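As structure tokens, the structure follows; a few thoughts come after it.
Left out: one protein chain. Kept in place: all the others.
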Amino acid sequence: MAPLRLGMVGGGPGAFIGPVHRMAAAMDGHFQLVAGAFASDPERSIAAGRALGLQAARCYPDYAAMAAAESARPDGIEAVSIVTTNRTHHDIAMTFLNAGIDVICEKPVTATLAEAVSLREAVARSGCVFVVTHNYAGYPMVREARARVAANTLGRLRMVQVEYPQGWLSDRIELRGGNKQASWRTDPAEAGAGGALGDIGTHAFHLACFVTGQTPQAVLADLAALAQGRVLDDNASVLLRYPNGARGAIWASQIAIGCANGLRLRVFGEYGALDWSQESPNELWVDQRDAPRQRIVPGGPGVGAEAARVTRLPAGHPEGFLEAFAAIYTDAAQLIRARRTGAAAAGAMPPSVQDGLLAMAFVDACVRSSHAGNVWVTLAE
Amino acid sequence: MAPLRLGMVGGGPGAFIGPVHRMAAAMDGHFQLVAGAFASDPERSIAAGRALGLQAARCYPDYAAMAAAESARPDGIEAVSIVTTNRTHHDIAMTFLNAGIDVICEKPVTATLAEAVSLREAVARSGCVFVVTHNYAGYPMVREARARVAANTLGRLRMVQVEYPQGWLSDRIELRGGNKQASWRTDPAEAGAGGALGDIGTHAFHLACFVTGQTPQAVLADLAALAQGRVLDDNASVLLRYPNGARGAIWASQIAIGCANGLRLRVFGEYGALDWSQESPNELWVDQRDAPRQRIVPGGPGVGAEAARVTRLPAGHPEGFLEAFAAIYTDAAQLIRARRTGAAAAGAMPPSVQDGLLAMAFVDACVRSSHAGNVWVTLAE
Amino acid sequence: MAPLRLGMVGGGPGAFIGPVHRMAAAMDGHFQLVAGAFASDPERSIAAGRALGLQAARCYPDYAAMAAAESARPDGIEAVSIVTTNRTHHDIAMTFLNAGIDVICEKPVTATLAEAVSLREAVARSGCVFVVTHNYAGYPMVREARARVAANTLGRLRMVQVEYPQGWLSDRIELRGGNKQASWRTDPAEAGAGGALGDIGTHAFHLACFVTGQTPQAVLADLAALAQGRVLDDNASVLLRYPNGARGAIWASQIAIGCANGLRLRVFGEYGALDWSQESPNELWVDQRDAPRQRIVPGGPGVGAEAARVTRLPAGHPEGFLEAFAAIYTDAAQLIRARRTGAAAAGAMPPSVQDGLLAMAFVDACVRSSHAGNVWVTLAE
Partner (left out) sequence: MAPLRLGMVGGGPGAFIGPVHRMAAAMDGHFQLVAGAFASDPERSIAAGRALGLQAARCYPDYAAMAAAESARPDGIEAVSIVTTNRTHHDIAMTFLNAGIDVICEKPVTATLAEAVSLREAVARSGCVFVVTHNYAGYPMVREARARVAANTLGRLRMVQVEYPQGWLSDRIELRGGNKQASWRTDPAEAGAGGALGDIGTHAFHLACFVTGQTPQAVLADLAALAQGRVLDDNASVLLRYPNGARGAIWASQIAIGCANGLRLRVFGEYGALDWSQESPNELWVDQRDAPRQRIVPGGPGVGAEAARVTRLPAGHPEGFLEAFAAIYTDAAQLIRARRTGAAAAGAMPPSVQDGLLAMAFVDACVRSSHAGNVWVTLAE
């Protein structure tokens, strides 16, 4: 099966997530990068494309030029990856959707909830595939966790505990210059209303929704900028309430010294529980009331089809962040091919524009809650 | 040095914490149990004392008789351990304080904040030693953590994250009978206003205070009874705010299937952090910004005098719950001897009546917060 | 039940294991220390006893005086703990056995195999209880492991892998003076023919025998003194062969920098396996072919009576080295009482003189193997 032709917007020199998308897109052979507009500066944009080995004609000065030219080519791109800063996602995505090109978009899906609503409408109108890279949903053991919840092995949901501590913004490195990642993430004009909340809190929220299959109805958030002088939150403590009365909590922090990328999810039900940590992604701890704790691993005994579908190697051969990210791309490829050929896309479950929108509704509700003095706010949408 | 003569109230057949106190009191040779009133039923009380090998004359039908008789003996008890249910602590303690006998009291110190205030006054009036067994403060690595915070190795406090998940009340075992521990802890008449909050949330709160040396000024609590039909909370999520603007969170749960006694404390400062877990008590994880994570162990390199003082064995020889509990008794012995002989009690830092009272103020504020719809409530006292 | 009257030989100032025995003997209330000869120097011996609060009349200048006097008293000691250096164990034990006093003896049981044989005969002759403190057999999860092997949950034994790395002798601290533990352990005149082998290799060997219920028939050992200039081995690699063809390996080292007391046992059978580590003693990892790994904990689901018998606290309340040591004393107390009163001693399984002798046969065979150029040597006895 020939790979899908992929374009990219953003991801030029100094980017972190652009190269990740390129490696993830390539890993399972479903995509080939053939075009791109990699930087806001036209010259740097084209130079970056050439450095990646693309044909000169398909290295574009900007995304609008790329959308126009590629949609006119018979061999134009079939999908585009958008890996720019949050505030630009909406307009770029609209442009490609209008050109009928399927979209894979970095999270958070937009900078505001209103933009996400607008995007959702555009996706529906266009009939295009739209995938948001809430990439942690691509880990085999996350898929396993979801399958176990869906099979009711935990019973009625009672408590969801999510944490996502990082430490890299414990110092105000954004003031020292030279760190592009730190600069835009701490700048409301680029990042939107959420700091740590938007950057990693959205991942935590999505992971909880993905695994439990349930969306909290209300949040109570305490957002704080604990590094002196920072504008956006670098620490967010959020209480959750679910429609069935279950409780939850999300802690997302970027001032947690010693923590690198410590996303962890624990789900407690009436008679079972699950525990998964991103930094040890190849194990899922499973508890049933009155039974010994079990360690479930990819390729090992007791693992179901959902995990096996995104597992490449036998047990004991660690797969990591890129592999999980690639699973989202593989899911996306299945949906894209299904749209074009009517092929089945069984098992594909990449985060959708609605998932991205819910994460923005979460950010929006948390910001409102925190500004109002830490009160309960119902999630819009 | 001859051991101190100890009496005990409570801790008869079926008790969990009574035997713990007896083993802890004996471990370092500072106390000898010589008298007791071990049950509310006079006959069972006396029988229990005989089964423990006490002299018949010092096996009492009730605590009042014991206080009267022992304070009249020239070789009467020098201290009493109170290990009954929460609601009885206040009156028993008052009786012994009035008799001039030093008190070691189980936590929570009382069933209500008002009782704790009353007790604090009585302690001051009496001049007696009063120790509350918030026993987790006795672990060497907890002492080490406290010392490191006190030495300012973390910088200004920013975030305190405490969790205390247990799973043993995930089912309503209190309905099945035969489980004394479950029955009284889920009964407001015996336990007071807090369920998981009072039973283990108070430990979590005290641990955070003990290590950071700071007391939160306000809490926002969401107390829930997640096992259907239960009256008292079995899951508590609490946000904390410190006078300096630092944030905190405590999660205490007794419906967390798969968790046994998972108390964990993480403290994040401006340039350092600490991480300690009760189920792996003999390691403390230490982070300084831009330095590799270090694992500190009792008896190992980098450990200070505070930890060494409560360490009995060389590195690699695990000490556990009883040893930590015994450290509180050893601290208590030092204070008791100091009161009697003027001996120094350097390094002793057992939880005081004020510490116990603060934990009750925490419970009181959390209950008020939760009842008022999860609003911020300032800690009394 | 009144505690048994206990005497002690050795364990004076500067000792490590003496205080351990005293705490372990006291923990479960089965023994009360009433007499002792604590040092080779008569004056220091008596002073040490007084410092421990013993009656002056029962603080002896030497062990012979103690054996004579105590066996003549109506309230004389019922058992003696021998905690001196290896080379003195034999003569001291003989003295007390001849006096009809039950013996609890530190490991290795003697300095030579011949002495162990002599002792075995004396024990048989005397009818006394003789317990060797291969203390790691006292951990609940070690008992659980033994029970699971005995119940054939692993199938036919195939491979036993034991390691016991320590790092405290990586430097030649014995040359610097002031470290009594290091001095005698590295001195063949005090320690016998084995260094690390005798000190900790014997523990490793006993643990493997205790859990598997099988004794290797032959060993091939490579003993090395890796710290330059040391006489006795500080690193021992030993291959084992079992009667049924199963293989094994023991690695014991005292130059393993970074390791504190890293005893670990893994047992592999035809369809099951077990993994236990002394520094995380409260978990046992259990594998059955084609089943997820299980974590078994004291007090948790799936634990049998053998472990429960030596567990004092609920799950999640760590018990440690002293508690495991105390279990050996409790076992000893049951045997001692059974000898005196005919009471049952169900479940007691303290290491016997034969177990101690086998450990010496292991040392003996390893030393011969290593001297002969690392050849297979059959275990005597």
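By letter and in written order, the chains are A, B and C; residue numbering begins at 1 in each of them.
The rule is simple: a residue touches a chain if its C-beta (ideal position, glycine included) is under 8 Å from a C-beta of that chain, and two chains touch if they have at least 3 such contacts.
What you see is a predicted model, and the numbers here were worked out from it, not measured in a lab.
Across C:Ala246, C:Val310, C:Ala359 or C:Leu379, the single residue that touches the chain missing here is C:Ala246.
If you put the hidden chain back, the residue from C:Leu97, C:Leu220 or C:Val303 that touches it is C:Leu220. Of A:Gly76, A:Gly138, A:Gly300 or A:Pro350, it is A:Gly300 that touches the chain left out of the display.
Here one chain is not drawn; of B:Ala291, B:Ala343 or B:Ala372, the residue touching it is B:Ala291. Contact residues of chain B toward the unshown chain are 286, 290-297, 300-302. Touching residues on chain A toward the chain that is not drawn are 1-3, 16, 19-20, 23, 26-27, 29, 53, 166, 168, 259-262, 278-282, 297, 299-300, 312-323. Listed by residue number, the positions of chain C touching the unshown chain are 158-159, 161, 163, 167, 170-171, 220, 222, 224, 226, 235, 237, 239, 245-247, 249, 251, 253, 255-259, 266, 268-273, 275, 285, 287-289, 293, 373-376.
Just so it is clear, only the chains that are shown with their structure count from here on.
A centroid comparison over C-alpha atoms places A as the chain most distant from chain B.
In terms of their C-alpha centroids, the spacing between chain B and chain C amounts to 35 Å. Touching of two or more other chains is recorded for residues 293 of chain A.
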